[in-house]
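First up is the structure itself, then whatever we jot down about it.
As you look at this complex, bear in mind that one protein chain is not there, while each of the others sits in place.
We call the chains A and B, going by the order they appear; numbering starts again at 1 in every chain.
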Amino acid sequence: MRTVSLVLAAALLASITACAPVEPWVKPYEREHLADAIMALNRNPVSSTYLDHVFESREGARGATGGVGGGCGCN
Amino acid sequence: MRVRPGRVPSWCMRTLIAVCFIAVPALAGVLPPDRADMLYHRYQGGGITVQGPSILVQKKIGDHLSIGANYYEDMISSASIDVLLSASPYREKRTQKSVSAEYLHGKTTYSAGFINSVEPDYKANTSYYSVSQDMFGDLTTVTMSYRRGWDQIFRDIKQNGFIVNDPTFHQRADHRVYGVSLSQILTRNLISTFDYELSTDQGYLASPYRQIRYLDPDNPVGYTLANQIYPGTRTSDAFSVELKYYVPYRAALTGKYRYFTDSWGIVAHTVQVDYVQPIRHHWTLDGNIRYYRQGAASFYSDLFPYAGYSNYMARDRELAAFHSITLGVEASYAFSIPHLTWIQKSTATLRFDRMMITYLDYRDALFSKFDPGAIRAGAEPLYSLDASVFQAYVSLWF
Partner (left out) sequence: MRNRNATAALLAAILGLALPAWAAADSAADAVAPAPAPAFTLQSTSGQQVSLAQFKGDVVMINFWASWCGPCRQEMPLLQSIYQKYKDMGFTLIGVNVEPDAKTANAWLKATPVSYPVLYDPQSTVSQLYQVQAMPTTVIIDRTGTVRYVHRGYLPGDENAYLNSIRTLIVQ
């Protein structure tokens, strides 16, 4: 049941994108700060993967550790 | 046959599957940059030392494809509280190899990867797939991911002076993780990320070496050890929110919260604050505080009142109630290598994390083991653990 509702939520989100194109309120030429290397969501993948592994080995919780996106939005 | 129990548990190997995203697509719309990282890692705490290398290479092939490969080793030397409780210290090595590919088509990134982890008593294979889509003028990135793991669990025993797999013990565990992630640019200086992951596990989810203890007045130490009994399934939800803010004088401040709950009754909260400060042209400093709090699993107990108390029983401290604080500092130095013009950027980084765990319902049973009768079973001091995590790595961008 949980998986089905997850999938439905994702489908809803996806269908939203097909309607009403939203004007981006941060223009591509205003992405300077977001494109800065220090603002990357995952600056050092090897190091952060390792630390995630260290924590997950000792804790009961797992998952939801990373994000994708941001940056310069080029192309 | 002498059993070698109480090792760095299979949690370690099991959960690596849930976390090993190498080079998670950094930007839908742009492939990850070409880079090579050579890392040395070392964990020391609670009687365990784990160290080894991690080498990652990420390279574009053509204009639309990027390939990554990672080689990782854990060399484990363990005399942890679990080991000392029922046997003797040991050494072993875990080797992990992974490959991944990312394909960019317009504003969509497709990725897939495969991880193989091998150690004497645990073999794990994981495959993962994800699709990432930029939308709303690239302010929003939606990612959907699926991860599938197949584990084979063995048990080491000592036979004629050699460590071999117990031929009577061969178990399996399957894992599936479904993830949805959304990253949303809020302002010129602020980006947010929402991440949800649903994990399901099935099969043998315990450690072959760990044991529970129950009150036993007939035993000189006051308790008797017995086998753990775990449920054969586990389903968990994890939901996290992250905000990253660009501070005007050029620094980055990140705040993150994760809520976790599962079918074993564990509820956990994670709060993390991170601050990155570049200094002049070469240095970048990073400070990090992480607070973690966990409630115990419903079938966990440090000391069960009698044998066969419940259908499920565990004493793994990873399922206990505890909280931990981790403080981290990192310094990175950017340098140039003369004559090698194809290297665009190179950095050397040192990172140190100090993890301090305080258990709320896991006691140091070694007190009663080494001094029977001195302390009543169940009245031993609560266990706590301080660990140091050290990383040194060199990164090259080309």
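Rule of thumb we're sticking to: contacts are C-beta pairs under 8 Å (C-beta built on N, C-alpha and C of every residue); 3 or more make two chains touch, one makes a residue touch a chain.
Being a predicted model, the structure only gives us computed values, none of them experimental.
Enquirer: Which of these touches the unseen chain: B:200, B:277 or B:358?
Expert: B:200
Enquirer: Of the residues B:176, B:293 or B:323, which one touches the chain left out of the display?
Expert: Per the contact definition at the top, the residue touching the missing chain is B:176.
Enquirer: Check the options B:133, B:207 or B:332 and report the residue that touches the missing chain.
Expert: Touches the omitted chain: B:133.
Enquirer: By the contact definition given up top, give the residues of chain B that touch the hidden chain.
Expert: Considering the whole complex, chain B reaches the absent chain at 29-30, 33, 63-64, 105-108, 129-131, 133-135, 137-138, 142, 144, 146, 176, 178, 200, 202, 233.
Enquirer: Give me the chain A residues in contact with the hidden chain, please.
Expert: Counting only chain A, the missing chain is touched by 3-4, 6-7, 10-11, 14-15, 17-18, 21, 24, 27-32, 35-36, 72-75.
Keep in mind that, in the parts below, only the chains that are shown with their structure count from here on.
Enquirer: List the centre-to-centre spacing of chain A and chain B in whole Å, with centres computed as mean CA coordinates.
Expert: 19
Enquirer: Within their complex, state which residues of chain A touch chain B.
Expert: That would be residues 2-3, 6, 9-10, 13-14, 17, 21-26, 28, 30-34, 36, 38-47, 49-75 of chain A.
Enquirer: Applying the document's contact rule, which stretches of chain B touch chain A when the two form their complex?
Expert: Residues in contact with chain A: 8, 11-12, 15-16, 18-30, 37, 39, 41, 43, 54, 56, 70, 107, 130, 132-144, 177-185, 187-189, 191, 193, 195-199, 235-240, 242, 244, 246, 250-252, 258, 260, 262, 264, 266, 268, 270, 276, 278, 284, 290, 292, 294, 297, 318-319, 324, 326, 328, 349, 351, 353, 355, 357, 389, 391, 393, 395.
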